[in-house]
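Structure record follows, encoded as structure tokens.
Only a single protein chain was left out; the remaining protein chains are all shown in position.
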Amino acid sequence: MAAPYAFRFAFQSVLREKWINLLSTLTIATGLLIITFAVFSVYNIDAATKKLPEKFFMMLYLEDNLHGQGLENVINTLRKDNAVETVRYISREDALKELKGTLKDANYVLEGLGENPLPDSIELKLKKEAVSPETAKRLATDAKKIKGVNEVEYGEKFLSSIHSIKVGLKIIVLTLIIITSAGIIFVCYSTVKILFYRRTDEIETYKLLGATRGFVRAPFIIEGALIGTAGGLLSLIGIISFYYMVLLKLSLTIPLFKAILFPTNIFLLLPVTGLFLGITGATIALGRLRF
Amino acid sequence: MAAPYAFRFAFQSVLREKWINLLSTLTIATGLLIITFAVFSVYNIDAATKKLPEKFFMMLYLEDNLHGQGLENVINTLRKDNAVETVRYISREDALKELKGTLKDANYVLEGLGENPLPDSIELKLKKEAVSPETAKRLATDAKKIKGVNEVEYGEKFLSSIHSIKVGLKIIVLTLIIITSAGIIFVCYSTVKILFYRRTDEIETYKLLGATRGFVRAPFIIEGALIGTAGGLLSLIGIISFYYMVLLKLSLTIPLFKAILFPTNIFLLLPVTGLFLGITGATIALGRLRF
Amino acid sequence: MIHFHNVSKHYDNQTALRNINFSIEKGEMVFITGPSGSGKTTLLKLIYLAEKPDEGNISIAGWETNQLRESSIPFLRRNIGVVFQDYRLLSNRNIFENVAIALMIRGVNDKEVKTRVLDSLKTVNLRHRVNSYPKALSGGEQQRIVIARAIVAEPTVVLADEPTGNLDPDTAAGIIRLFKEINLKGITIIVATHNRELFRNTCKRVIRLDNGNLVGEEVG
Partner (left out) sequence: MIHFHNVSKHYDNQTALRNINFSIEKGEMVFITGPSGSGKTTLLKLIYLAEKPDEGNISIAGWETNQLRESSIPFLRRNIGVVFQDYRLLSNRNIFENVAIALMIRGVNDKEVKTRVLDSLKTVNLRHRVNSYPKALSGGEQQRIVIARAIVAEPTVVLADEPTGNLDPDTAAGIIRLFKEINLKGITIIVATHNRELFRNTCKRVIRLDNGNLVGEEVG
């Protein structure tokens, strides 16, 4: 069997050209590290923007003295809507308390108030995935038609700007990550390819001595696999040390960093990606072997 | 002179190994493109966060009926402080108008009000570079000591969270950009180095035929310069097409993108960076020439 | 064993061989001679399938080479040991490995590889250089390594292309003696050489090429 020779040849080759192989390994490691940072940024930006819609709500101001059946009717109609997540009734008294809380130090402005001027209201939260300017508009129109609802208010501008930030960020970040990843993968592949080119003489000699395709290819592909996996492992080490040496320390002093999510288990994919890159690069660099 | 030969040799070499040279060129182009995207992101994030401190202000509530000399005294004392950018006096009447504007639809809460309950106040804006939790605290303490100032209020929490967001983002983004740039530059350098290694035989032959160091080196370095510059130009083309094909089109539909700053003239550095990379890579790959 | 029938080979604007016909039987030892550029190397390349004829047929050990599937080429080559004119030593492997590779390709086990490689190096008087790299050998020493590699796997045919170009007359005579010994075991040997000394008084067939034509046959 040719297999044991193939492994021995590959290891020898890695050792004999250790500097240039180290360079390729480091290149792959750097590339994967950069992709990881990119993915990691997207992941965090996505996680952060996911919470934005939770802050969105609509206010329905009700007719005075709507109680019992009438109120229940409004609430049930709203609950039936697919886009609605929660429906919360806020009595005029609760509303005043909330307003006082909001005004805080300036709440002496309310001191002169005799009667509570606020109406009863209902706070609507939408399902996360339903939060969009269109749905909000539709829902507002529908809600206004319900008997007992006086007025509907929601942060139209707030919503549409949040929406455009979300969509915008996603487009920017996805564009960047796709470009970056494609770029880095290309760079890694090209490094392996350049590393293996100019070995045509060696390959030609193997062929003329009677080696089969497998015998010729195996050591090169194993070498590529070794280099790629080593690069992947290095990048894994890099990302883990980044976590422990930078992120963890920073999060002790700057609270914002505590919010950063670090999906360590995903990073285990790195050696596999490296392996894949190494093998692909070597295979394509070898090309079609003709005798 | 050896110079014309050097150029001819370099061009011939580029043409003869066009595929592998193309690969290196693309690698460098991709690398520079990624660095550019990174720098571009930092630039925009920085520009966006720079505006945050402008929103920060402190409110000084004054004693009732502070006029003439007394008011001027307060304002002048404040103006002398290095951290202060603008000092704006707001009379109680203006303050009520503003509050009405803020409450908007809910301003009927103020309808019951007889007398204006608000005090006169001064709005302080800090110099951009002075906005920090420490300065704000110091200024608040100082201001309270001024005769005529009743109370000082500022968004302590708002400020410190803005501050940590700013510092945090800067640290994250700078870490990322330093790692990315160092990585990419290393990758480009290593590509050029790998490209030129295994030419030892060719170099040895030149030397044995009586070539001087300059004669041996020049074609390789020119070749490196060509590859590097080509890579830089390609990345420039890439970034400009990205601007016209993606960013400009997106900004027509999504307003957020209009805010993105695109410092095109800086990108002219790209070919120079490529040139530098190519020359450095080739020079280091050639190493010390001994006869 | 080897039959050439009306074989021609052209490179771009160069005719290397023109309408060649000859047969070599199993167990024969044959010399091919002719001036520089007459087509000797090309003729050997056609036999070990490094080149394809443009016209005519070649059959080797009963196989029509132009009907051979590509995947069988390695297995046919394993019956042939070649002394390449340009050596084709692997510069990043030492002498032992350079010779061993011919056996490794054939799947011989480690232990046998070792004894056979050392035996083979002994026949060319270079056993003591087993750990050197090709660059550390003199021209003639390199040439002898190539000869060792060609015979180590005991192929049924040995093709030697100018195997003594860098060897002094005594060493060269030793190599020819070695080929003759191997030939006595029934192995077919074809030596391409311009050196008349090699085949003088060998009583072997000598095929003479000139400018791509087979111009005659004699007995050395």
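When the chains are written out, they are named A, B and C in that same order, and each has its own residue count from 1.
Here is the rule we go by: contacts are C-beta pairs under 8 Å (C-beta built on N, C-alpha and C of every residue); 3 or more make two chains touch, one makes a residue touch a chain.
Everything quoted here is computed from the prediction, not taken from an experiment.
Participant: If you put the missing chain back into the full complex, which of the shown chains would it touch?
Facilitator: Displayed chains contacted by the hidden chain, ordered by label: B, C.
Participant: Taking the full complex into account, what residues of chain C touch the chain not shown?
Facilitator: Touching the missing chain: residues 11-12, 14, 33-37, 40-41, 85-86, 136, 138-141, 143-144, 161-162, 165-171, 194-196.
Participant: Could you pull out which residues of chain B are in touch with the chain that's been left out?
Facilitator: For chain B, the residues touching the absent chain are 1-2, 5, 12-13, 16-17, 201-202, 204-213, 215, 290-291.
To be clear about the criterion, only the chains that are shown with their structure count from here on.
Participant: Going by the average position of its CA atoms, which chain sits the greatest distance from chain A?
Facilitator: If we average the C-alpha coordinates per chain, C ends up farthest from chain A.
Participant: Would you kindly tell me how far, in whole Å, the mean C-alpha position of chain C lies from that of chain B?
Facilitator: 68
Participant: Rounded to a whole Å, what is the gap between the Cα centroids of chain A and chain B?
Facilitator: For chain A versus chain B, the centre distance works out to 23 Å.
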